[in-house]
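Removed: one protein chain of the complex. Kept in place: all other protein chains.
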Amino acid sequence: MKKSLSLFCMTAAALAAAALPAQAEVAVATRAITQAEVVEAQQGWCQALLDIGAAYTQGGRPAAKALAEKVIDSAYGYQLGPVLFKPTLTVVPQTFRTTKAGALSYFVGGDAAFPKDEGFALKGWTRCEVANAAIFIAGDSASSLGNVSFTGKDGKVTTVDKTWSYVKDDAGHLRIVVHHSSLPYAPR
Amino acid sequence: MKKSLSLFCMTAAALAAAALPAQAEVAVATRAITQAEVVEAQQGWCQALLDIGAAYTQGGRPAAKALAEKVIDSAYGYQLGPVLFKPTLTVVPQTFRTTKAGALSYFVGGDAAFPKDEGFALKGWTRCEVANAAIFIAGDSASSLGNVSFTGKDGKVTTVDKTWSYVKDDAGHLRIVVHHSSLPYAPR
Amino acid sequence: MKKSLSLFCMTAAALAAAALPAQAEVAVATRAITQAEVVEAQQGWCQALLDIGAAYTQGGRPAAKALAEKVIDSAYGYQLGPVLFKPTLTVVPQTFRTTKAGALSYFVGGDAAFPKDEGFALKGWTRCEVANAAIFIAGDSASSLGNVSFTGKDGKVTTVDKTWSYVKDDAGHLRIVVHHSSLPYAPR
Partner (left out) sequence: MKKSLSLFCMTAAALAAAALPAQAEVAVATRAITQAEVVEAQQGWCQALLDIGAAYTQGGRPAAKALAEKVIDSAYGYQLGPVLFKPTLTVVPQTFRTTKAGALSYFVGGDAAFPKDEGFALKGWTRCEVANAAIFIAGDSASSLGNVSFTGKDGKVTTVDKTWSYVKDDAGHLRIVVHHSSLPYAPR
């Protein structure tokens, strides 16, 4: 039984392969972004946020800051130029965090140059979940729009509207070059 | 005097030309986006918003709607797929306007399918200005982040945080594929 | 039997879906090019070449020309600007066919403006096969390099070295924007 089952599915695979004759040996490089890569980058961001919070609990702000710096260096595109980052909770005249220092301060605070930052990653989040509304893949850049929900220690969930845009870097990793986050509009 | 002046500047131009020998006759096609094109698209969006308002004043919602549809068809990318549009004033469960119908309703209202939309373009704006914080040009797509300020009939100015991403279409025009707009965060 | 078979394959699909939670309902647009799309475009080019030859046999040059024009309009990017086309058999001063007229003449001849063109598609090819050496996907553009082999009526095979680059147009179809073809180097 199982054998004929496998054979059936192999046949389907073989049919697919037949449509791409001799492609197995072709050397292929791709800088295009897939939907799966966007989703993986989003989940990586969420995990990193929780990890920075855990580092804070265990090692205080220095530990959180050290990890946040690593995360920003690997997940954002500040090496490529300004990042179009509008965090959820920033205010005039420091709303936009186009430099790495501004992003770092937003996540972990403690920077006198950004006096209003308390450190978004230090708020004790226990869960971070992404629900995409739409994804637009332009080629070697891609954008997502949707909700991200953060669960606090008290179980309260904060949901934000979030846009991320990524480019694929030379090493094949996605880097955030646009990040616009905002609390839902609350009509008065 | 003027002549030697001109000669000087011509010399500079000639030097530049010398660096690109024989480029004059080269046939060139470009799908890359320039900063100037981004700025022009932003100004076009602002002007269109005011124009829809003026159409409303003169011809009521039908006139406004007819113009808004034209504007969306030419300035947004709904022909290319979902647009990642999070308008300033939308609420759950219709926060995200990934379809043309949702965008149209946001700008001019009057669609029973989107009951909370009053028509953002019908609010009597007299001025619309963009102040960019940063621009990221990925190639044939580009993003901007900054403030857009709307002046009302009473002179009151409403400023929002806004991200736009554009792709260049086959005709060489920019189309908005990401539009995330939000009121500034107001700490309680 | 068939039912359990289906169930098994559905389970596999469900596992894949689980890795991308809630992605099923996400609206996704992609302008990225896949390897399969490149291969499909290559096979389409080969088929079109044979089809133009068949049209010639049946309806003479007028029929071949009419079809070739359709093919060029749908498979090349002359609508987007100059195409970087260096056909296999062209010579100075008309080596490069950056205009649609030049491409059309190369394939079907009969244009006094390109007196040396005999019509490559009219040579009675019976088979056209692509063997890729490498593919580079830049995002919404992609290139392939390899051999294309043409079998003549007498069974003789002519093999050329061929580079194609494609862009994805607004309708989601690949269009050739670079096409460099050459006979193998023959050391004397």
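Should a chain be cited, it is by its letter among A, B and C, assigned in written order, with residues numbered from 1 in that chain.
Rule of thumb we're sticking to: contacts are C-beta pairs under 8 Å (C-beta built on N, C-alpha and C of every residue); 3 or more make two chains touch, one makes a residue touch a chain.
Here the structure is a predicted model, which is why all the values come from computation and not from measurement.
Visitor: In the whole complex, what residues of chain B lie against the chain that is missing from view?
Guide: So the residues of chain B touching the unseen chain are 5, 8-9, 12, 19-20, 22-23, 26-36, 39, 131-142, 146, 168.
Visitor: For chain C, which positions touch the chain that isn't shown here?
Guide: 81-86, 88-92, 95-96, 98, 133-136, 138-141, 143-146, 161, 163, 165, 167, 177-178, 180, 182-185, 187
Visitor: Please output the residues of chain A touching the missing chain, sorted low to high.
Guide: The list for chain A reads 27-31, 79-82, 98, 139-140, 167, 169-170, 177.
The definition used in the following text is that only the chains that are shown with their structure count from here on.
Visitor: Quick one: chain B and chain C, Cα centre-to-centre, how many Å?
Guide: Chain centres of chain B and chain C, defined by C-alpha means, are spaced 36 Å apart.
Visitor: Could you tell me the distance, in whole angstrom, between the mean C-alpha positions of chain A and chain B?
Guide: 26
Visitor: Which residues does chain A have that touch at least 2 chains other than itself?
Guide: 133-136, 138-141, 146
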